[in-house]
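Okay, structure first, notes after.
Of the protein chains in this complex, one is absent; all others appear in place.
When the chains are written out, they are named A, B and C in that same order, and each has its own residue count from 1.
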Amino acid sequence: MSTQRQQPETETETESTESEGETAQERRLDEKRRRAEERERKRVEAEERAAADAERYHLKVFRYDPEVEGKQEPRFDDFHVPYEPGMTVLDALIYARDQFDASLTFRHSCRQAICGSDALFVNGSQRLGCQTQLSDLDQPVRIEPLPHSEVVKDLVVDMEHFYDQMESVEPYFQTENRPEGELEEQRQSRENREKIKKSTRCIWCGACMSSCNIAAGDNEYLGPAAINKAYRFAMDEREGEDMKQRRLEIIEQEHGVWRCQTQFSCTEVCPKDIPLTEHIQELKREAVKSNLKFW
Amino acid sequence: MYEYDVIVVGAGGAGLRAAIAAQEAGADVAMVTKLHPVRSHTGAAEGGINAALREGDDWELHAYDTMKGSDYLGDAPAVEALTQESPEEVIQLEHWGMAFSREDDGTVSQRPFGGLSFPRTTYAGAETGHHLLHTLYEQVVKRGIEVFDEWYVLNLAVSDEDDPAERSCHGVVAYETATGNVEAFTARDGVVLATGGLGQVYDHTTNAVANTGDGVAMAYRAGVPAEDMEMIQFHPTTLPSTGVLISEGVRGEGGILYNDEGERFMFEHGYANNDGELASRDVVSRAELTEVNEGRGIEDEYVHLDMRHLGEERIVDRLENILHLAEDFEGVDGLEEPMPVKPGQHYAMGGIETDEYGQTCVDGLYAVGECACASVHGANRLGGNALPELIVFGKRAGLHAAGGETEAPRVTVGRSDDSEAGDVETPVELGEPWGSEGDAVADGGAAAETAEAVVERSLERERERVERLLERDDGTQHAEIRAAVQHTMTENVNVFREEAALKEALVDIHAARERYRDVYVADPSSTYNTDLIQTIETRNLLDIAEMITVGALARDEFRGAHWRKKHQERKDDEWLKHTMVSWSNGSPELWYKPVVLEGEKKTYEPKERSY
Amino acid sequence: MAERYSSFRAGGRLWLWQRITAAFLVVVLAFHFFLLHFVHHADEVTFAMSAGRMETWSYYSLMILFLVTATFHGVNGVYNALINAGLTGVKRQAVKVVLGVASLLLLVQGFRTANAWAGIDLLPIL
């Protein structure tokens, strides 16, 4: 007895390929086989073409290792990676690592623009490797570690400073007015959630911070990502008015929002399309407003 | 040498929740994780978290759905713990500020999900996991819990008594990626493994590159049994070129699947006459592959998922992230065209055997999250049931490890009078018959009396292992071995399984093991040596692949996600039991333990699972 | 409660003043250029004419305000730019003093010039 709603035809069909009569299914299967052969032929052709260096992408990748001789002086290595439709910069790097040089080092994990580990400097701008299609780039594709941070090795940079800034804005929810009941949630209007929605998308990739000239010059500057984090809480109505004041005090410090010179490069590079400059500017106004209230 | 009360390995949702709970129970906690916490793959979860919050719904209904979804391979005590506690845990997340989607009255929204009898899936847009992960990490920051990020745990420090049930775990040995230092972390009270999924054994997967099943492999080699490893969930809607997931939320909101002939095949070909697209994942995945196999697939590879009729406003409101994913990773505009989808490896129902508090049979060793198998998902996980598992069992394990107050567990771990020896005919010898790296009883174990000595010995062994790998300057590279394993698993141990193919996979895995003996690390550096880490991960993948395949070969029935060509039915008389694989003297040993169907108030009688 | 308003730190106040002076300068600077290059051509400028304008109180006060705001705006702008470039510690204090003294000198000199035109003997010592 099958416990699943299994199609009887399915079973017979997958069990035995030989069955009597010219059914529609048979025809389709024949058709499928034919198409499969066709595809296989195409694939082989494609491979041959690739082998003939027809469709290779030229990568220029930054290399540096403080320990390994020959890599202590930063240099660029060239890799020629066979192109496949849909290939991203990350795919190309993985290919280069697995096929050509196992010591090529870069952070990556999710392959879907959510872990934030592969922010790189690609052809002169900060992007996630996994979110950048090779076909959108001019060759040679120049891949470097994020500017304005210390290089650990190859494409890996030290993120410690970025994390410190993120964590310095009290990036956690705090409120004094929790609902009474254990199982009762705090209320939040749809509009308010909408307001903070974009700011909650940050994946801590550090692209924005790397692109900001002010952050590059002033090490203590909180930077767009941390300010955006503060925005996410300051604007959350669930935290209440008193907390908001506290939040504003944090971002008002000397190296907080006032340092931003509205360069917009953070907003331009953010892979999550967070309107960072807008958030920073709004906080500046909020800060001024709340301070002028009783003047 | 570091020393803490509780060491949590892995900082995804499960690890973070465990650390918070342990700290709240008064323990001195440290987290050791190979990725920075916010990089964990929990962040990729899209659809939502199931919790019976509202009137008309209650935990019993949720438990019933979960047992049914599991195809009666879930253990009732664990399932009931999950469904009873998930509401309070979800509200706890809300109190920690998680940005849930809201109703007009400001309460948390819920949506329907596959296999659920009530719309009980709470969500935050189509990026629920991202919000959950960040909310939990924020709480860890708030509490000042110490996090050793980019520290790769190489192995557990477990004593080496003959009987795994008598062993105890005293800590872990980890490799600091940035510097190449190998250090020991002593845990006075407990080690909690929360290392997540193992999708990297397949090449088309929704899992991250870091999901290499390290925790399962480490616990396995320390003698802890791995449970129901053959139960691998294939998600029906992943993008064909990358494996990026298109959330079940799309179907939950009303998205429709079409084949090449424009038929709504879930209904028109009778795969699920009631629930259609919202039938359980295994049912939909098989339906899609059947369509493709019968020549009704698009480009003979995939089917279409269409959500255009939902209207731009609703899509942007609830599924905005999906539009970005389809655009960035497949170049398709979900508002204008249907999205191509096909099944991809998604989730491991099985894992390290634990009870309802995450305890394994080794004293002081816990496991939670996707790497564990408390057995709430049985043979098939329902969408939206993994995230509540992380927070419910994360909390329970953290609390237990820190010595907090808990009740006696009802699920037994390790071998008992109820367990039954298994037997399976394999074409090759399994495991590492040549004695992997000169191991003692438990791979990674150490013959020593005191806790310090156990930790010390483990540290020595791992230092040697790292040195040995780095010393060689010629041989096979791990990437080739990994590719070979992924290839054979995808070919032979996929959605549809048959005996000959499974055996072929075992032969291939054996060959891969053989090649692994010859593995070498090309990168000589001790700074950020990812080549070394991946080489070690690949070793773990070999064990994982083997466990999955052995389980799949043994279980000659069709239950949940596990489909066998020659065995087209669920055999409740014979198979209401878990497949267990234990590592013993360098090779896997198969045995079984019965499923616990007795719940708190009732027993879950196996019923036909139709949608 | 009072102390929470003291959180309006120098950073924010200066930022606001930079904007306020900028808004004011837009108008006055445009007026200034227009008056001295288009209405009167630069080569027609003479002491007598300048003095004539300065003797009007409204023009005189506008120019003084122009001087003050421009000095503040300019000097504060420079100071800000230096902080943005990461200037800290002793160096920063030194720059602060130098800029302060320079703007004071500028203001005094500007004042005296305006007074000379207007025929005021406000600060005879200078």
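The working rule: a residue touches a chain if its C-beta (ideal position, glycine included) is under 8 Å from a C-beta of that chain, and two chains touch if they have at least 3 such contacts.
The definition used in the following text is that contacts and distances are computed from a predicted model.
Here one chain is missing from view; checked against "Succinate dehydrogenase, cytochrome b556 subunit", "Tryptophan synthase alpha chain", "Cation:proton antiporter" or "Branched-chain amino acid ABC transporter permease", UniProt names that protein "Succinate dehydrogenase, cytochrome b556 subunit".
The chain that is not displayed touches the following shown chains in the complete assembly: A, C. Summary of contacts with the chain left out: across C:Arg13, C:His37 or C:Lys91, the touching residue is C:His37.
Contact residues of subunit A toward the unshown chain are 62, 74, 121, 124-125, 144-145, 147-151, 158, 161, 213, 215-217, 219, 261-265, 268, 275, 277-278, 281-282, 284-285.
The omitted chain makes contact with subunit C at the following residues, 19, 22-23, 25-26, 29-30, 33, 37-38, 41-43, 45-48, 50-51, 67, 70-71, 74-75, 77-78, 81, 102, 106, 109-110, 112-113, 116-117, 119.
Note that only the chains that are shown with their structure count from here on.
Contacts between chains trace an open chain of neighbours here, each touching only the next in line.
Chain centres here are C-alpha means, and the one lying farthest from subunit A is C.
Chain A has the C-alpha centroid lying closest to the overall centroid of all protein C-alpha atoms shown. Centre-to-centre, using mean CA coordinates, subunit A is 47 Å away from subunit C.
Averaged Cα coordinates give subunit A a centre that lies 23 Å from the centre of subunit B. Residues of subunit B in contact with two or more other chains: none. Among all residues of subunit A, none touch two or more other chains.
In the complex of the two chains, the subunit A residues touching subunit B come out as 1-7, 10-11, 13-15, 25, 28-29, 31-32, 35-36, 39, 65-68, 85-86, 97-99, 101-103, 105-117, 131, 133, 152-154, 156, 159, 163, 167, 170-173, 175, 178, 182-190, 193, 196-197, 200-201, 203-204, 233, 236, 238-239. Those residues of subunit B that touch subunit A in the complex are listed here as 35-36, 38-41, 43-44, 53, 71, 87-88, 91, 94-97, 99-108, 125, 127, 130-131, 134-135, 138-139, 141-142, 178, 208-210, 241-245, 269-273, 283, 290, 293-296, 300, 324-325, 328-331, 477, 479, 483, 496, 521-531, 558-559, 565, 568-570, 608-611.
On subunit C, the positions that touch subunit A within their shared complex are 4-5, 7-12, 14-16, 83-86, 88.
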